[in-house]
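Left out: one protein chain. Kept in place: all the others.
Note that the chains are named A and B in the order they appear, and that numbering of residues resets to 1 at the start of each chain.
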Amino acid sequence: MKRFIGFTALAVALSCATAQAQWSDGVIKIGVMNDMSGTYADLSGPGSVLAARMAVEDFGAEKKGMKVEIVGADHQNKPDIGSNVVRTWIDVDKVDVIVDVPTSSVALAVNQIVKDKNKVFLVSGAAASDLTGKACTPNTIHWTYDTWALANGTGNAIVKTGGDSWFFLTADYAFGHALERDTAAVVEKNGGKVVGKVRHPFPGTDFSSFLLQAQTSKAKIIGLANAGSDTINSIKQASEFGIVQGGQNLAALLAFITDVHALGLKTAQGLIMTEAWYWDLNDANREFAKKFSAQNKGVYPSMVHAGVYSAVTHYLKALEALKSDADGAAVVKKMKEIPTEDKLFGKGEVRADGRKIHPMYLFEVKKPEESKGAWDYYKVRATIPADQAFRPLKDGGCPLVSN
Amino acid sequence: MIEIFGVPSQALFGQLLLGLINGSFYALLSLGLAVIFGLLNIINFTHGAQYMMGAFAAFFLLNYFGLNYWFALVLAPVIVAATGVVIERLFLRHLYHLDHLYGLLLTFGLALIIQGLFRNQFGSSGLPYPIPDSLRGGQNLGFMFLPNYRGWVVIFSLAVCIATWFVIERTRLGAYLRAATENPALVRAFGINVPRMITLTYAFGVGLAALAGVMAAPIYNVNPLMGADLIIVVFAVVVIGGMGSIMGAIVTGFTLGIVEGLTKVFFPEASNTVIFVIMVIVLLLRPAGLFGRAA
Partner (left out) sequence: MKQGVIRADLMPVQSRSEMIGFVLMLVFLLAAPAFIYPVLLMKVLCFALFACAFNLLIGYVGLLSFGHALYFGWASYVSAYVAKTWGFTPELAIIAGTLAGAGLGLIAGLVAIRRQGIYFAMITLALAQMMYFFAVQAPFTGGEDGIQAVPRGKLFGLIDLSSQTAMYLTVVGIFLGGFLLIYRIIHSPFGEVLKAIRENEARAISLGYKTDRYKLLAFVLSTALAGTAGATKAIVLQLASLTDVHWTMSGEVVLMTLVGGLGTVFGPVVGAFVIITMQNELAQFGQWVQVIQGVIFVICVLLFRRGIVGEIAALLRIRL
């Protein structure tokens, strides 16, 4: 029962006669699962499969005698479909590692299945900080970003630069509540005040009444604790009601460069957000972006794509050292032992709770006249050093962390 | 500042006005459904997809033909109504002699097809459609800032609703339509082309849906799923109003929009479900709906 989207087989002849490595079924199978056709298709989607492929090529797996196959699938942002795919992938198709998986509800479901079957799970797309907290397992590593890092980056940095009164517009479901809660905690810790909040039904279409309440509250910052099309709609309608012109600023607590692209700079200018990676930060990133977009219909890589690249690179590195892919927990243990280094994220490490550590960045969206062209959207407002960017190890409640 | 139930009166009136705007969409859509059901006894589940097609038609007219919003207001409903004619001729016609439920199932299937096709083609993030220049900006009413466009929505929907009601209830054409539903054979005996009338009525109802879609395009996201959840709320509105009552659909639509707006102020988490709760209450007290005739 095969379930492949855009099947990209990198079947390499096992030419090296001196290979001592024993790969289960002779092949290292990487399964990239994400939203291939819905809201998150642009920030993950087929781009993540491409990023994985580029990672395998750059690693030189062929020359090292490692036969690698990559398969992709669409989970349509539903935990039941995601679980189904992963279960079949592992049971029937002998996939060894699951990569990406945006949408926290799916990631949490996959997290459990991968643990039960002792494979490896490298999360790049999902946000739930519980993956390295109470839901942590010895088989999962959380790459790229999480809700705590976002709340910390955006909340902290904004309060420090004068945005000390907040009004939250929250999507009324578990994720929205978590985002609101984490950010409110950071705001208050830094001396700011939460002057009001309103929960909108999820998914929502018309935010006018809630935005009206936000306007009446006269808070300096309106925090959007929602995601995807809810965020885009809130921002569009806020611009319709002249909220930014009226002197209030919008803080998107979960937004990606692809959202800015969908909104256009005219509507999105001045928006403040936290991301883990941006293509225009240095030469290595720019080079990667150029190569990537050429194969991705001109769409530039998001931080999720970069995370997939980095995760797959490190996975292959660990496999090379361990010379076996059969025991998922052992591979992850190796990945935590070896410090990480790749051209996109530089040097970093994977902590005991499965959290990958690297710096985070606070970005502000440029005004239309400041941008030199498509995808030139951000200016850096602040860099959050790696040791402050993520939740402290002891605060997570991860059972793997011995106290 | 006077406070009513702990909410500043200014904010309250602002929310009421916004509720009225939402109510316009409910009214337009339930009007279309009521016309189709009242006169044809078909539940048009495709209504949500046709609303969406209206918005997309406006988008295409603008981006491929350079025709602005004002053209779209007229053209988009006509285009989508034409597809309605095709649907009626090709599919619905064969089901009139069967149980009504088959009509519902067919239109449900059509809705899935249309929404699925659009979704495959355009993704689900949505496409931008700008507010027409002549309606940009807004009025500062003192208690809130009212975007001009939203004010226009209310006025235009009211006009369309009243015009439709007038045509159906007060003109000869409307009389023919109403007679044709009650006794098609007799009406045909009078020499009136009943099948054509039915087709045109369906097309008209569909056109109303598309009109609502065009009006929604500048303020809500133009995306393939914009009608899917909305249509179920509109069903509830029509059940509350009483199926087949034109005036009932209009009044209920506007009223429920206002009620929903108030809920957003006092109890925002429930704003999604308040209309359904009201439906349950109305059904327990008046099974035929507020304005409906007893089954």
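In this section, a contact is a pair of C-beta atoms (placed from the backbone, for glycine too) under 8 Å apart; a residue touches a chain by one contact, two chains touch by 3 or more.
No experiment lies behind these values; they were computed from the predicted model shown.
Participant: Among the chains in view, which touch the chain not shown?
Facilitator: Listed by label, the shown chains it touches are A, B.
Participant: With the missing chain put back, one of A:K78, A:K160 or A:K291 would touch it. Which one?
Facilitator: Final answer for the missing-chain contact: A:K78.
Participant: Among B:L110, B:V194 or B:A249, which one touches the chain that has been omitted from the display?
Facilitator: Checking each option in B:L110, B:V194 or B:A249, the one touching the absent chain turns out to be B:L110.
Participant: Among B:A159, B:A189 or B:V280, which one touches the chain that has been omitted from the display?
Facilitator: With B:A159, B:A189 or B:V280 as choices, the missing chain is touched by B:V280.
Participant: Which listed residue (A:T88, A:T216 or A:S239) would be found touching the missing chain in the intact complex?
Facilitator: The one listed residue touching the chain not shown is A:T88.
Participant: Spell out the interface residues on chain A facing the chain that's missing from view.
Facilitator: Residue positions of chain A that touch the missing chain: 1-5, 36-38, 73-74, 76, 78-81, 83-85, 87-88, 91-92, 103-105, 108-109, 112, 172-175, 201-202.
Participant: List the chain B residues touching the unshown chain?
Facilitator: Chain B touches the missing chain through residues 37, 43, 91, 94-95, 97-102, 104-106, 108-117, 119-120, 229, 232-233, 235-236, 238-239, 243, 269, 272-273, 276-277, 279-280, 283-284, 287, 295.
Please note the rule applied: only the chains that are shown with their structure count from here on.
Participant: Measure off the straight-line distance from the CA centroid of chain A to the CA centroid of chain B, and report it in whole Å.
Facilitator: Chain centroid spacing, chain A to chain B, equals 39 Å.
Participant: Mind pulling up the chain A residues that touch chain B in the complex?
Facilitator: 37-39, 41-42, 172, 198-201, 203, 205-206, 208-210, 212-213, 215-216, 228-229, 232-233, 236-237, 240-242, 262, 264
Participant: Quick one: in the complex, what on chain B touches chain A?
Facilitator: Touching chain A: residues 8, 10-11, 14-15, 18-19, 21-22, 119-120, 123-126, 128, 131, 138, 144-145, 147, 149-150, 219-221, 223, 226, 229-230, 261, 264-265, 268-269, 271-272 of chain B.
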